[in-house]
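In this view, the complex is presented without one of its protein chains, the others remaining in place.
First chain written, first letter: the chains are A, B and C, and each begins at residue 1.
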């Protein structure tokens, strides 16, 4: 299976200066790009799409990345042309969009147990950056010049990168033997320099941080803030709220928690919720009801950090988020979380791999033991499923971090388990040769990185 | 590649009487059907779709069936919820739909050179039935009780079946040596009993009936009507109009001529155009401007044959037809026809098979000679294209009736030619074993017909 | 005709369609709108389905063939009959094809197709055209309080009868209470019993096979299609005996060269492209894609959802009739029967005028007689009945 590059089908060069009303010194000379017909375009992208796995193809149990089915009707809601207005309209002329933003702020606040929400961050990592920037603004506003952010070793890479981007030093907190935060280590790590502790709960091996109340107390006593990474919020819905556990700031990953499509990498959305004390630092604008209560208006929080996106973030994604939450309601969200946990536990029970840490919730980190987790994953491709996240988190050797999510039925979980078990038990040769039933064979990623060819121009003459 | 039946994934039985507000003697006892979740449904149909060739997959050169690319925007036009009204609305409340119907009637009349058009027939064959019924009503109205319809041997099977459905005897007209209507044979065949001659022009081997004026004279002199089968109208656009050639009745195949999607078998639409003398017999209602000219109204032609569809036909398809014609305009339609002819001639030039009849227009009937055309076709599947229509028309031995249409570019025509040539030159064993690269191997159609299993219920216990 | 940009055509058509009045439709009479879940559009619109041709090369058409096989299977369950084709154009043409089938399989015994007195005009008109070619005449039998008048039918049916047609629900939404008697009468006359219905009603009403139906026709577009200005999906199912006389396409299961199950169009020797003037029908292009939509819609509902939807159609109709009955000058339902979705309303004033006044208030209903209206309620307009009742009170 192979589809030529568009440039291999056709390249057309236009003499720009001939065509342009502009003086020659303001224009380029020519432009060379493919000029396919609509039928050629349709076939090109149709074929490409057929060379691509998706949640609509089958199981996609990427632990922590959380890939779940996206209800189709949310696409129709977001496609409403009335919603696709320019962001620079006056508030008076954009009451519909402002109302939806307001409603979603309210939904998210309620779900997270947070007092104020911004929808602006265009992805989870942007949400982290926003949250940490808000925390920083808070400390600075109160005259505290804190320099460190504490992050458990098992945390997402984004946590570390975010803290660094915000100008903080990172203090890495080793995991306890049970896979959770080691409270004593935490006590040792936090202090006057601690701006925040960033925590994922359930954590990245699916374990609930049982000592969360104590953890919150330790951080707060040191004058730090507690940051909730929303990556695993989907496991908690209807059973607990970060705000109620003592978290001060959090971000929501809408594609992980609220089934917005991931689009092969994005767009996402990473709204941030905070407790009252931090609300005045949130990005501008937020949306509130007008005083007369007859409409909605944007407003600038008193000590806003400014902006984290040129406009209001990834609007179309936010609309889908709203539609998803409205569809499920409290009851449906709680069901989704419960079923996600049930499915993870059922699947773990059915596979032959060990799962060192438990009781886990919506995901589990199995270990491939003396097999290479990446090889096992490649072999799973041959059995018609997408494999789990591999070799992460590092606390589990040859980890296969698995999250089937609530959407899989029993037969699909059984298929997944079978793929796990067949691949895990397969011969070394079979694993080395895997995948063998896919559009492309095993790709030499080291080679690709050694000699980067990042455009069709770079392939010319090959 | 295999996707289980929905019933193999799940079957759920509902106790209808328990649930129903109706008395038990008016209801069924139970209902047993699959009850999949939305994710399961999405995956089921996504996988099924991926097991299906389409014009968006690649070349689809089905001669006479005419399969061409359908511009995507026409789907959006047809999806307008404002257009999806109930057919029983008053005319006053349906002015938009009536206007579009009126405009399309006008477009089609102009394209065909016809004085009056009905949009009601829901497919080409239904158009034929309508046209022949109109012809019959015309004859009966004038006191002529004619019993025969003359049809060239090379015509579509629908022509014969239509004439029989309308209660006519079929007189089959053998083709002349040049593949066209034999004028002498025609003179011998028509007479007082002739209600109509049904003709496809260009005919089904792509030849233009050069003697059309003489043919028309012969039929008209005998008191018969000349029926134009619109299957190949796409070859004539911008170069000739059936009305100008002496045809009295015609149908339009909108998916063949105006690129409406064929939907794996339908829906289509088969509008019928007639000359003035026949307008009073068309199905009811048609649409006209109101006398004040401020709006549109349905009306019943004076001696209407009644109805050929419960309502106004396949509305969504008609909307796409309108949008397509509006997009291309006269110029674009003429271009499409010219390019279709050019493409057919280019392709014929590139293949190693003989093409006995020429000069052909938009399609040609190659002959596989001493190879079995159906086997060659199966082998072509392995080379990534859809094969042409095979073994028809019968006047060409082992015919491969090929119509690339205007949408293919040169590289795609070259791919097609290569598939033709590779398959045609392949070994008998390879042809027997073909196809070998498809989701299913060669299917035993004789066996399937011998032991018909037409539902999953019929498979139970297997 | 000058060439225009797609953007301009979209804008133009959008303007044209906006000229349809913004009405709440309480319209039915055999053509129904139910909410079509979004997933139906998204899946049926996949290019591999929408832009494919008839499955002449089954090896690369397994997906659509399987979907149509599943559609046929759903109809087999709903009708209790073992054979369902993979679509006709609409209910009216399916009825026409049933008549020509009757003519073929019962040709020695007569030339009359009996249909109920209360029947959609358009459906009857289509039937007449199909019957004309087969030299059949269409005649009616009377109805009694919205149901087939069994006694009158017994008097009428006889040696000249090749087909007896009944509908359940009837065009006025009434549930037939003595269908088995109709079936018996047809059998006694050696006529085919052709029953008209739709897949939503069939989810709860008596199984056609159990009342002796030989053929079931109807509007399967009640699933999967919006009202779409009358576009439809002809349902056609029948007994095994008629397998080789069925009009339209059939998908069957078979085997491929490797012995694996595979699907294919089958029994094609019935069809026009092979049998020409001796074909069972001239149908070629059918409504395959609409059948796909109906199958997807049915899957989203599942049997529970189908039964719930049908039951709601019964309950909502009864509830709305009760409310309209309270309006002074209106009486509903006219017929003392159980109803599905719709029912007739008797009004003191001229019905056409009232329908016009209701339209001015933003509601569309049928005027079906001098003093008869008809009102249809489904999940789509059930939330707007308050407005309709208020409008009735206003205009009567």
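General observations
Note that in this section a contact is a pair of C-beta atoms (placed from the backbone, for glycine too) under 8 Å apart; a residue touches a chain by one contact, two chains touch by 3 or more.
These numbers come from a predicted model, not from an experiment.
The chain not displayed here makes contact, within the full complex, with A, B, C. Among A:191, A:266 or A:409, only A:266 touches the chain left out of the display. Which of A:250, A:319 or A:340 touches the hidden chain is settled by the complete complex: it is A:319.
Within the entire complex, the positions of chain C that touch the omitted partner chain are 6-7, 10, 35, 37-38, 42, 45-47, 379. On the side of chain B, touch with the chain left out of the figure occurs at residues 42, 46, 71-73, 75-76.
By definition in this document, only the chains that are shown with their structure count from here on.
Centroid to centroid, with C-alpha atoms defining each point, chain B and chain C lie 24 Å apart. Contacts with at least two other chains are made by residues 42, 46, 71-72 of chain A. The set of chain C residues that touch two or more partner chains comprises 39, 41-43, 47-48.
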